[in-house]
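Note that one protein chain of the assembly has been removed; the remaining protein chains are unaltered in position.
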Amino acid sequence: MTAETTDTTESASGSPPVKSGGPGPRALARRRRRASVARFWREYRKHRAGVFGLAALVLFVLVALTAPLTVGSDVDSVTDAPGQPLESPSGRFPLGTDQFGRNLLGLLIWGSRVSLLVGLLAAVLSVLIGALIGITAGHFRGWYATVMMRITDWFLVMPTLVLAIVLATVLSRSLGTIVLAIGVTTWPTTARLVRAQTLAVESRPYIERAKALGGGHWHIMSRHVLPNVMPLILAQTTLIISSAILAEATLAFLGLGDPAVVSWGGLLQDAREAGSVSSGDWWYLVPPGIGIAVVALAFTLCGRAVEAVLNPRLGVSR
Amino acid sequence: MNRHDQHGSGRTSHRPWRTRLLAAAGAGALLLASGAVAPSVSAADGDGGDKVLTVAVAQSVDSLSPFLAVRLLSTSIHRLTYEYLTNYDAKDNHVIPGLATEWKSSPDKLTWTYTIRSDSKWSDGEQATAEDAAWTFNTMMTDPGAATANGSFVGNFAKVTAPSPTQLVIRLKKPQATMTALDVPIVPKHVWEKVDDFSKFNNDKDFPVVGNGPFVLTDYKPDSYVRLKANKDFWRGAPKFDELVFRYYKDQDAAVAALRKGEVSFVAGSPSLTPAQADSLKGEENIRVNDAPGRRFYALATNPGARAKDGTKFGDGDPSLLDQRVRNALFMAVDRKAIVDKVFQGHAVEGAGYIPPRFSSYFFEPSAGQELAYDPKKAAQLLDEAGYRTNGDGKRLGKDGKPLDYRILCHATDPNDKAVGKYLQEWWGELGISVTLNCLDNVTDPWLAGKYDLAFDGWSVNPDPDFVLSIHTCDALPATPKDTGATDNFICDKQYDELYARQLGEYDADKRAEIVKQMQSRLYDTGYMNVMAYPNAVEAYRTDQIESITTMPSDAGNIYGQDGYWSWWSAVPADSGDSSGSSSSTGTVIGIVAGVVVLVGLGVLFAVRRRASADDRE
Partner (left out) sequence: MSSATDSASASAGASANPSAADKRPAAGTRGRTRSAYPRYLAGKLAGAVVSLFAVLVTSFFLFRLIPGDPVKFMTGGRPVSAEQLAVYKEEFGLDLPLWEQFTDYCAKALSGDLGTSYQFHAPVVDKITEALPNTLLLTGTAFVLYTALGAFLGTRSAWRHGGLGDRLNTGLALTLYSIPSFWLGLLLIIVLSVGVDPIPGLFPTGGMESGREEGFAHMLDVAHHLVLPVVTLVAVEYGQTLLVTRSALLDEMGSDYLTTARAKGLRDDLVRRRHAVPNALLPTVTLVFVNLGRTVAGVILVETVFSWPGLGGLFYQALSVPDLPLVQGLFFVFAAAVILMNTLADLLYPMLDPRVGR
């Protein structure tokens, strides 16, 4: 996979700064970046599904961010629960109540914060590890790369869910554990992709030039490789958030989440434990699942759109 | 297959074929599936008109060997397939004859002589004798592998002999009041003496398994089912159902749904049906919900400072909990009524003494002056008195000046723990104490290491309370921190221990019950074991498949997991047993229609493909 969006412009920044009149090199670079962002957005807008996904995301993020104002933090209090246990939807409780008599709509909104946060953090962690290993393995080659790639391969064959369950069992039950369990098990794909891209970038002539001009490892990796793999990393992050949200729900559903925190997966687990499947209390079970599916879908759509913009040849989403 | 080959006409004709085969296989599978809707007749009618009672259980079998099995399902199966020396009356739990018809103790209280009945035969035709019983006990005493499950029963045995086929003599090291409550399945010596390694023999290869209970174990498939056939020659009389099947459902919801559809006749209340499930089943026709008083207590244990018998202290229980006033204050801030009403939604009884009210002779209730009733104000006052005052932020401070923060050990698999935990967080939060719920799949480890402040605790109580009382004696403490003791909560209280020793040597039932009550009173005051509730065992069955069934105690009691075989032995099949027929035949019709629709769809798809490939060939 080759993303050719920024390399031609970036190659200039490897040459020694030119001190003359007009805008400085940094300002130039900034302008170039702004231009490429604008170009990116123009392309992105053409992907209807991607715009859809983005809109849905913005909506969910807004809901999550404003949750403290709209529902308030005491929505998960059991002693002050406003309703009777497991009330069906009504004007007062549009989605009914849970087994404590708490307002399910409120819990759903409140839970979106955790689900989004965990998804985001886990994806960031996963992509960070993946990018770090991918770039260094692509840059340094030799035995280091061999070892790193072997480790990556090894993680790739590990059954992810199994590994994540084990990690979540080993560590104490908290959000941090879930983030860690997901992050540590999902990075290999990213590492692979980033390494391939790094190899491609480093084979270009201007890297030779930068090296000849005395650019150290750090300089090459941070100034030349990183900007070039950045779009790929961005796309990966979006896609991994989607799977991380699913993974969070899965772990919470298996009872490995923090029981004191309200999340969508946790709500599903509560619903199941309360016996709402056989009692037909669909209002308890359906909304959190829809929430998970919609957010996961939205992130996937965005990720695909980003990918399609960066690499039109794949023609993934049109 | 490489690219060049694919140009050849010989190859192309293969591919459509393969697709066709695949489609045919898929269609076949669907046909099978929709056809299979047909056999879903009522669960009470098996093949050849046999009356089958199917019980949905949420537990899998750990082992079918009576020497290894500890899970409720497995021990219940052993109750049904092997006779024990004694049994408990279904009406009020008093001891009645089992394999032994009568028993007496010597004046020095150390020798017990049992008369073994001569009308009990093993299912292979051999006579069951005292020799079988003696062999069973002796094996447990000599082979550690055979002591795995029930070793504690023989710990105090000096010698077991069978002077004659009808006489069993047990010599004790010291007096033991529980000699009529030896819940040990007696196995046939002539079958079991061939076993070489008891720690690995699971008794699940040769069926039928030789036994002498009301049922004979005939088939077992791990994680699927256990099948038992009625023992027509059972000395107490043959069971009314011909077959008893325990079917395993990982998920209680699935079990409830299966009951609703008539796939099973009974859903076990272990774990208890949730309030939502019970409520939804109550309205249902032909289903009876048995909201039975449970045999469990549900308590909040406080860490009394874990220690071993050698005096070594270990663990990290909060030092403030060493103060009885703090323990009592914490319990006074627990609204037990709210727990029963909100968490159990009425399917429980408010907690009092240690032993549940269903064992009426041992049940203890605190007097008015003694009672630690719900009173958050008084609790706060008590904490103030004990020197744990609140700071400016309303946080209560420990003696070290840091805010109190208690860790509660909770079972991740028990929804009630998590629910009650949420309430405790808010109630104690009002007192200025923060609470961290430490929910784990496996609580045993921190528990045995004494690494907890409080813990959700609960035991199923047997008709003879000796065991649940023994786990709070100093003697139950581990010898050193590295050992495992029988202790439940590291309690070691002189007064309690003296009472315990007295009841164990007391062979008069009424006097013994009186001492047991005193023990509970002491336990209540110490605040180490705060019983919040006695959860009901909520179970349900189909009245169109089971006409009647004995509960234990018979007035208001449970059905699954009794201390005897009364329920399944006494269950009477309902005559009709087929009222679910109409709905299942509708199901069949719809299932077949669905199958046909899918088949037609596949056919169309397939026709399109074929036309396309016909074009292809030209």
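Each chain carries a letter (A and B) given by its place in the written order, and its residues are counted from 1.
Criterion: a residue touches a chain if its C-beta (ideal position, glycine included) is under 8 Å from a C-beta of that chain, and two chains touch if they have at least 3 such contacts.
Just so we're clear, the structure is a prediction, and the values are computed from it rather than from any experiment.
Partners of the chain left out, restricted to shown chains and counted across the full complex, are A, B.
Touching the chain that is not shown, out of A:Ser112, A:Thr136, A:Asn228 or A:Thr250: A:Thr250 (per the contact rule at the top).
Here one chain is not drawn; of B:Tyr248, B:Tyr452, B:Tyr496 or B:Tyr524, the residue touching it is B:Tyr248.
If you put the hidden chain back, the residue from A:Thr136, A:Thr198 or A:Ser278 that touches it is A:Ser278. Mapped onto chain A, the interface with the missing chain covers residues 1, 49, 153-154, 156-162, 164-166, 169-170, 182, 185-186, 188-190, 192-193, 196, 235-236, 239-240, 242-244, 246-247, 249-250, 253-254, 265, 268, 272, 277-278, 280, 282, 285-286, 288-289, 292-294, 296-297, 300-301, 303-304, 307, 313-318.
If you put the missing chain back, the residues of chain B touching it would be 1-3, 6-7, 12, 22, 25-26, 29, 32-33, 35-40, 46-47, 52, 60, 62-63, 65, 68, 70, 144-145, 147-148, 151-152, 155, 199-200, 202, 219, 221-225, 227, 245, 247-251, 253-255, 257-258, 260-261, 263, 413, 441-442, 444-446, 448, 470-471, 476, 479, 483-486, 488, 583-584, 586-587, 590-591, 594, 612, 615-616.
The rule is simple: only the chains that are shown with their structure count from here on.
A straight line joining the Cα centres of chain A and chain B is 43 Å long.
Interface of chain B with chain A (complex): residues 251-254, 256-257, 260, 273-277, 279-280, 338, 342, 345, 410, 412-413, 415, 418-419, 421-423, 425-427, 437-441.
In the complex of the two chains, the chain A residues touching chain B come out as 77-79, 85-86, 99-101, 169, 172-173, 255-256, 259-260, 270, 272-281.
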